[in-house]
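Handing you this structure, nothing more for now.
All protein chains of the complex are present and in place, except for one that has been dropped.
By written order: A, B and C. Residues from 1 in each chain.
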Amino acid sequence: MSTTAMINSHPNSTAGLSVDLLAEAIDAAAVCATTCTNCADACLAEESVADLRNCLRTNLDCADVCAAAASVLSRRTGSNVSTVKEMLTSCVTACADCADECEGHAGMHEHCRVCAEVCRRCEKACADLLTAIG
Amino acid sequence: MSTTAMINSHPNSTAGLSVDLLAEAIDAAAVCATTCTNCADACLAEESVADLRNCLRTNLDCADVCAAAASVLSRRTGSNVSTVKEMLTSCVTACADCADECEGHAGMHEHCRVCAEVCRRCEKACADLLTAIG
Amino acid sequence: MSTTAMINSHPNSTAGLSVDLLAEAIDAAAVCATTCTNCADACLAEESVADLRNCLRTNLDCADVCAAAASVLSRRTGSNVSTVKEMLTSCVTACADCADECEGHAGMHEHCRVCAEVCRRCEKACADLLTAIG
Partner (left out) sequence: MSTTAMINSHPNSTAGLSVDLLAEAIDAAAVCATTCTNCADACLAEESVADLRNCLRTNLDCADVCAAAASVLSRRTGSNVSTVKEMLTSCVTACADCADECEGHAGMHEHCRVCAEVCRRCEKACADLLTAIG
C-alpha cells in the first residue's frame, strides 16, 4: 500500500512515533473494514444464516469501527490525542469480539477463518500503536 | 426522526434499556456526524482557514466517530456489549474534544457555535446511555 | 435538525440553489442511512431472515450510499459538481431499489414499512435537488 509514502510526505513529523507502526495500524484497519463487510455478506449467503446472526453483527460493527479508526489514524494535523487513543481502544475491542466469533466457525467457513486472521492482525496493530503512544 | 418507530418495530426487546435514551443517542450521533462534516467545510471556506486547522481536525474526527457510533448503536441482534460501550466512550471523547475546540471561536463563527451545541448534545446522550447500560 | 443553520452560516453562498432543497436532501440522506442500518439489523433478527436476504442487501447498500451522499452534499467549498451530480443519481437509485424491496413486505414487517417511506423521501429529495442543479 501507499500508506508509508503518504505518511512520509506529510508536512508534520510523526512526533516520535514509528512510521512502520502507524502505517501498519492504518493498513490493518482499512483491510479489516473491507474484509468484515465481505464476511458479513458471505455469512448472509450461507444456508445456515440463522445460526450466523451474531457473526453478521460483530462483522458489521467491526467494519464500522475499523473504517472510522483508519480515518482518524490518517490525520496528524492539529492535535486530538484523547480521541485517537479511545478509537484505538474501540478498534482493539471490536476486532477481538469479531475474531472470537469468527474463530468459532472457522473450521466450517473459510471466509470466517480469513476474517478472524485479519481481525487479529488489526487488533495487534492497534494495541501496539496504543502502547507506543503511551 | 423515525428512530423510535424503528426501535419499537425491531423483533428484539431493548433488554431493559429506555427506548428514549437509545433513540436520542442514535439521533444525536447521526446529526452530529453531518453537522461536523458541514462545520469542517465551512471552516475550510473561511479566510482564516490557517487558524482553523485544529477545528477542521476535530470536526473530521468527530464526524467519523459519530457516524460509526450511530451505526453500532442501531444494531440489537446478537450481542456485542463491549464494543458498544467502547464506541460510546469514544463518541463522548470525540464530541467533547470537538465542542471544546468549536466553543473557542463560537463568537466569531456561527457554524462553530451551532456545531459545539450539537456536539454537547451528542456527548450527553452517549454518556447517559453508557450510564444506563452500566 | 440544524442543517439549515449550518448552510446559512457557511461563508459561501449556495450559488442560487434553494437552501430548503439542499437541507432537505442532506437531512433525508442522513436519516435514510441510519434507518436502513436499523432495518437491516431488524431483518437479521426476524425468524424469516433467510427470506429477507435481498432486503438486508439493499438496506446495507442504501445505508452506505446515503451516508456518502449526505457528506458530499454537506460540502460547498471549492467546486466538484460532476461528483455531486453522480452521487445524487446513485442515491436516487439506491433508495428506489431499497424502497421497492421493503415495500414488498411492508405488510408483514413494520420496520420495512417505515424504511420504505424514509427511502422514498430521500429518493424524492435527491431527485428534486438534481433537477434544481440542472
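Just so it is clear, a residue touches a chain if its C-beta (ideal position, glycine included) is under 8 Å from a C-beta of that chain, and two chains touch if they have at least 3 such contacts.
Because the structure is a prediction, the values reported are computed rather than measured.
**Student:** Of the residues listed, A:21, A:39 or A:65, which one is in contact with the missing chain?
**Tutor:** A:39
**Student:** Which residue, C:48, C:80 or C:131, contacts the hidden chain when the whole complex is considered?
**Tutor:** Spelled out, the listed residue whose C-beta touches the missing chain is C:80.
**Student:** In the complete assembly, which of B:10, B:57 or B:75 touches the absent chain?
**Tutor:** Residue touching the chain left out of view: B:57.
**Student:** Please identify, in ascending order, the residues of chain C that touch the omitted chain?
**Tutor:** Within chain C, the residues that touch the unshown chain are 53-58, 60-62, 64-65, 67-68, 71-72, 75, 77-80, 82-84, 86-87, 89-90, 93-94, 97.
**Student:** Given the full complex, what residues of chain B touch the hidden partner chain?
**Tutor:** 40-41, 44-45, 47, 49-50, 53, 56-57, 60
**Student:** Which residues does chain A use to touch the chain missing from this display?
**Tutor:** Considering the whole complex, chain A reaches the absent chain at 1-3, 5-7, 9-12, 26-27, 30-31, 33-35, 37-39, 41-42, 44-47, 63, 67, 70-71, 74-77, 109-111, 114-115, 117-118.
Here is the rule we use: only the chains that are shown with their structure count from here on.
**Student:** Let me have the rounded angstrom distance from the C-alpha centre of chain B over to the C-alpha centre of chain C, please.
**Tutor:** 19
**Student:** Report, in whole Å, the distance between the mean C-alpha point of chain A and the mean C-alpha point of chain C.
**Tutor:** It comes to 27 Å between the two C-alpha centres.
**Student:** Of all residues in chain C, which are in touch with two or more distinct other chains?
**Tutor:** 41, 44-45, 47, in rising order.
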